[in-house]
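Handing you this structure, nothing more for now.
What you see is the complex with one protein chain gone and the rest in place.
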Amino acid sequence: MLRQVRRGKLSVEDAVDRLRNLPYEDLGYAKIDHHRALRQGFPEVVLARGKTPAQVEGVVRRMLRNRHNILITRGDNTLFERLRKLDPQAEFHELSGAITVRRDPKIRGKGKILVVCAGTSDIPVAEEALVTAEVMGNRVQALYDVGVAGLHRLLGESRHLRDARVIIVVAGMEGALPSVVAGMVGVPVIAVPTSVGYGASFRGLAALLGMLNSCSPNVCVVNIDNGFGAGYLASVINRL
Amino acid sequence: MLRQVRRGKLSVEDAVDRLRNLPYEDLGYAKIDHHRALRQGFPEVVLARGKTPAQVEGVVRRMLRNRHNILITRGDNTLFERLRKLDPQAEFHELSGAITVRRDPKIRGKGKILVVCAGTSDIPVAEEALVTAEVMGNRVQALYDVGVAGLHRLLGESRHLRDARVIIVVAGMEGALPSVVAGMVGVPVIAVPTSVGYGASFRGLAALLGMLNSCSPNVCVVNIDNGFGAGYLASVINRL
Amino acid sequence: MLRQVRRGKLSVEDAVDRLRNLPYEDLGYAKIDHHRALRQGFPEVVLARGKTPAQVEGVVRRMLRNRHNILITRGDNTLFERLRKLDPQAEFHELSGAITVRRDPKIRGKGKILVVCAGTSDIPVAEEALVTAEVMGNRVQALYDVGVAGLHRLLGESRHLRDARVIIVVAGMEGALPSVVAGMVGVPVIAVPTSVGYGASFRGLAALLGMLNSCSPNVCVVNIDNGFGAGYLASVINRL
Amino acid sequence: MLRQVRRGKLSVEDAVDRLRNLPYEDLGYAKIDHHRALRQGFPEVVLARGKTPAQVEGVVRRMLRNRHNILITRGDNTLFERLRKLDPQAEFHELSGAITVRRDPKIRGKGKILVVCAGTSDIPVAEEALVTAEVMGNRVQALYDVGVAGLHRLLGESRHLRDARVIIVVAGMEGALPSVVAGMVGVPVIAVPTSVGYGASFRGLAALLGMLNSCSPNVCVVNIDNGFGAGYLASVINRL
Amino acid sequence: MLRQVRRGKLSVEDAVDRLRNLPYEDLGYAKIDHHRALRQGFPEVVLARGKTPAQVEGVVRRMLRNRHNILITRGDNTLFERLRKLDPQAEFHELSGAITVRRDPKIRGKGKILVVCAGTSDIPVAEEALVTAEVMGNRVQALYDVGVAGLHRLLGESRHLRDARVIIVVAGMEGALPSVVAGMVGVPVIAVPTSVGYGASFRGLAALLGMLNSCSPNVCVVNIDNGFGAGYLASVINRL
Amino acid sequence: MLRQVRRGKLSVEDAVDRLRNLPYEDLGYAKIDHHRALRQGFPEVVLARGKTPAQVEGVVRRMLRNRHNILITRGDNTLFERLRKLDPQAEFHELSGAITVRRDPKIRGKGKILVVCAGTSDIPVAEEALVTAEVMGNRVQALYDVGVAGLHRLLGESRHLRDARVIIVVAGMEGALPSVVAGMVGVPVIAVPTSVGYGASFRGLAALLGMLNSCSPNVCVVNIDNGFGAGYLASVINRL
Amino acid sequence: MLRQVRRGKLSVEDAVDRLRNLPYEDLGYAKIDHHRALRQGFPEVVLARGKTPAQVEGVVRRMLRNRHNILITRGDNTLFERLRKLDPQAEFHELSGAITVRRDPKIRGKGKILVVCAGTSDIPVAEEALVTAEVMGNRVQALYDVGVAGLHRLLGESRHLRDARVIIVVAGMEGALPSVVAGMVGVPVIAVPTSVGYGASFRGLAALLGMLNSCSPNVCVVNIDNGFGAGYLASVINRL
Partner (left out) sequence: MLRQVRRGKLSVEDAVDRLRNLPYEDLGYAKIDHHRALRQGFPEVVLARGKTPAQVEGVVRRMLRNRHNILITRGDNTLFERLRKLDPQAEFHELSGAITVRRDPKIRGKGKILVVCAGTSDIPVAEEALVTAEVMGNRVQALYDVGVAGLHRLLGESRHLRDARVIIVVAGMEGALPSVVAGMVGVPVIAVPTSVGYGASFRGLAALLGMLNSCSPNVCVVNIDNGFGAGYLASVINRL
């Protein structure tokens, strides 16, 4: 663009305007960033929590003008009914509250993303990771309820661990599963602590600290209950 | 007053009485302080939370005898309906729960106060700051949803930053926005952490700690979700 | 004793005196409790930390009048030299700082106590547990450096796990080892978090919380670095 | 099994299959581990919290195929009504929310397990421990409301303390009772902090820390409100 | 004074001066408050920690002009040598680091103040309380090493508890002793948590929380290791 | 009693029985301690929170057999209706939820107890302290809404501070009021932090820590929101 | 610059270069930002802590090429000796460790900045604020040791409070002073918590929380011990 200015093809004022307006769209209460999606084939994402249904609808309406996949996290059935009217392709994933509009079925990830979880109560977070990875164009697989107190369950499924290019491990309580899984593989492991537990789990703090102190060096950590972040990061890695 | 006593124009007993009674009015459950408002043209303020509607109404009733602006923070629609009967000028600001009675339109602040917020979910706190600054006699402007993950949105609006005499920056989650904004300007930045976030945000603790550790030295911090305090302090600074 | 009083064989005053004086001996700065040792064949124990060497020596001097084993925890070489003069049988356990005087070699525990530790840095705490269990009359065995990041090391030693009647598991960092071990056995597991680690281990807090949230129900926890407590409790269980 | 493979009696594929399938049963959302129960005469346990009623029912349905006792913790009346249809023997323990199906009345524990609690508000957790120990085949006894502020109540019941082989002590607020009880006996004491209290109890943190710092070395600790864990561990110890 | 002004006996300026200068003396780095001592026969107190030896000496030099007792807390031998030159009556209390200059031997407290401590390591804090109470004109008594793990030691000394008008209880680790003591008496109990302990004592936090959650309602708490505060408050109560 | 046994007037068995049964009454879920009340003219107290209405009623029914005042804290209107049927003298204190049955009007405290609070929202806790002190036989006075941000309100009421023998100061948010009040008087000040506040008040933690660190040495602290404890302790001190 | 490019006076490449190089200078281990100083007449600042003396010297050497004041915080005598060789004008402020090189004596602040501190131990932090404000071109005044436990000291100096345009209040322990000061004035108050205190001050946490919860709305807070930040922000406000 600087070159265009130099050649006189673009006035200075216009250049400044473009810089200002191009990459996002201003709704007053939100500035939608089409940037990532435009450039990288990523989906457009809305975090529903903390927004009014009208705000979410407003944002989704704009997003539908492009042809990308859309992911709304932490929604509910009411919001889903509202969005379904905008696009009948919308799907509701009840366990995690995610809503997806899949319009681009292309697989962009090079390998498989495996989502492992420790207990039945961790499934909602695991599903958010799974849905995110899927809507971002990855082959995914789930392996649930393989916590460390019954190690034979994990060992019995170890072939799935070896098949994956990126592994997401979701666990609450003591959060020990990522260390064990990471010790069995040579690929990156994204650990997601959950708020599952009671008492001294302090709403996921115990699991979070455990994962941050993992003695397996191929582990990194995202926020408590952040299935979306884990799925997103796994997708970014899987496209490398 | 001591001089009056000396000259015999005021009895010792009366002097003691005045000292005791003048600056506040005693309702039993509350001692209303008209002092600040009287002396400085400040509005009279009631924090509704933790008071019964009857208590708030009682306090507002006394305040209406003076001619100042009145600000009730953290109210709700029920309280508003009750107060509107006392004065039809009362306005309800739904997002933040603030109720205002504007009777003195005078602009007392010397420059403009800019309220910046990081995400759509931070708007309620930002609005409380905005309404407070406005009712205290300032020109104000809002700049919303310019979080650090999409820096071009903030850079695209940088001229607004340069126009302000005091800037309030409202952010939850990692609370990084005040540091970035403060690095771009030479005026005071008041940082307001919000309880927006989940998991390791610990209801605003992460944002609070981030802001306290800001590497930009023109930043100071108020309590989590304390939009009122930020708006008040900004007004005090803007009158200097 | 009440009966003796009834029968006139013991004056009321004497009874009160006995009640007052028998079970402990008063040194001013310490009241030595010979009670447990007397009744149960337990060793006499002194925690050296927080006492002056003279105080420790004073206490040990009294203890030597009985014929029990003596255990001094958290001592150092200087203290050892001082105590060796009181009894040449004294032994110094350098890694943990424990000093023992073994005078009663009798094995009182019914089975074997196994002490497992996760990493080389956890050995000092593990040794304190081992020495305590030994001086309390148990057969003991150590299994070191079998942390969960390399599970094959633990699996390769699993026969030792099956041999034990009580297992002590010592681990710092994420503290995941007790859950894994406990899932492999049917005996009680005493978990000892250590302050080994850095950053978000918060001096053992991460390991402590992890262990308290263990998904294996045959696990209980003692204080951070409390090898002594684990060894003592294991001995109490092993005598049942 | 390796030997069978060697002798040609078992194909490699079948061996792998057995290793994979035998010890647990896969319901998709849960992998039921019949292992412990099968081998050790332990009950089968489901933690209801965090599972949907349908999931709990699915798991219990499978468990009913074996002949073990079944324990569902943290249930409620609705869940109980649902499970009672599966087996009329199901019992609901209202204070703790535990549901039991007792089909194996055999006493497996060698001595008596005593459950002590500090205050009336701690009874729900104490009952969970009691029910767990009972369904695992132990003789149990309860001793309630004997907190340390009125020591004569505890001293008046001290004969019960001397009768027990394992003692569970349940206490909220300052959590001092386990230290006092443990100082009066020579058997293992399992301390259960409860979330009973307010203010600086921080939902059980004060009691938890107090118990972890107990000056009585025959004390170990489980998670806040973890009556189940205490009852389970006491049973494991009582079978030694 | 107002009356004097009224009668013309005191000029307004002088009145203002008196108000400003009388109650404290300004050394630049410190404003010495002779007020309390003057009015109430209290000693003059300096907290040595955080002040340079020269600053402490400067303050003490001024204090020596009055005839009150002087108490310097958290000093050391070097400081003592320096202060002894100012007044040979100065005494050093080695365990707690307190330095006293007793010039007024009058007993002002109505009853006896008893200082109880749980373990030998708590003695330094207990001694600070004892010395403070003594220098403030009270009869005092010490009862050391009577922690709750060996309750018979405390019960054996219970007559001392009944003799006291105010009781100070000093304890680290789980901090259970104040609850037990307070349950045995009808007088006020001032609880002092100490930083004695390790691991999950978190430098006295466990003891502090325990004491704040005491189930005995005649207990109040001061800061961790604050023997001085406990001794001071006990003296204030004992003069009532 | 020992003497009676000696003289043969009391059999050993009876003595043991008396020791066991006299001081408390066993309802199964609660052991009522009539001890304090009997001996010292204290009221009988029930903490309603954490007990079922039936349990509270059961306890109160027994208490009514004696002639003491009864205090039930943290009750509600439903419970009050139930208890009023047991004794028509029962009174409900709506702000604090306290229920009292005053049957003994005797004043036992020697001086006046003053209850000061910082803000209108702190009144419920202040009232609990006031009601407790009253039912325990003290003359009491309230001084509300005199927080440190408007110091003239407190200074204007300073004569009330000088009239009191014991002062209770109730404050939330930064909890600064006890230090200021204590600096103005020579009597004991009992500080009660409240959970009033938001954000970084962390449900009273900020006020609690502030009070524990008070630079006024005549301050002690009770648990967050513990108006009862403060009123009780003030009464104990006021009887000295 | 864009305009220059447009007119052909500046090549695109050069423009990019300028953008890249102008505002900071790259030393490898540090990128010196002359920007603020250049534009606003601010001093150049180095935080010595965490840098080697050689690194600090390297940075200062570059800074000396411009004509601004230089401020090095948290230095020591050794560093001072080294820097004095670079410029004999360098001054060392021993209490706070600040080193200044004053070359521009111009007063830029419009009013006076007052630095208030609570106790003698808070002086080092107060001095850092004072020196910073001074080197940034302000008239400053100090008011030390006026903590809230002896309110008459503060009231006696209240005329100084009324003279200031911005007030910095430095306090450790309970951190109550900023609320009290802010209630007496109508100007902005910058609160600086210090790590002065012990036990439950948790290295300044108590003071920090207290200040964040101030009931005076003209208070904002900076990091614990951050005298520099307070002085800097006060200067920014004082130039408005």
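Note that the chains are named A, B, C, D, E, F and G in the order they appear, and that numbering of residues resets to 1 at the start of each chain.
Criterion: a residue touches a chain if its C-beta (ideal position, glycine included) is under 8 Å from a C-beta of that chain, and two chains touch if they have at least 3 such contacts.
Predicted model, so just to flag it, every value in this text is computed and none were measured.
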Fill in the blank from the handout: Where G:Gln55, G:Gln141 or G:Ser158 are the choices, the one touching the absent chain is G:Gln55
Practice task
Name, in rising order, the residues on chain A that touch the hidden chain in the full complex.
Solution key: 36, 39-40, 42, 45, 110-111, 165-166, 186-188, 190, 208, 212-213, 217-224, 228-229, 232-233, 236-237, 240
Exercise for the section: By the contact definition given up top, give the residues of chain C that touch the hidden chain. Expected result: 119-121, 123, 144-146, 150, 152-153, 156-157, 196, 198-201
Exercise for the section: With the missing chain put back, which residues of chain B would touch it? List them for me. Expected result: 118-119, 147-151, 173-176, 179-180, 182-184, 197, 199-202, 205-207, 209-216
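Convention: only the chains that are shown with their structure count from here on.
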Exercise for the section: Determine the centre-to-centre distance between chain C and chain G, using the mean Cα coordinates as centres, and give it in whole Å. Expected result: 53
Completion exercise
Within chain C, the set of residues that touch 2 or more other chains is 205, 208, 212-213, 223-224
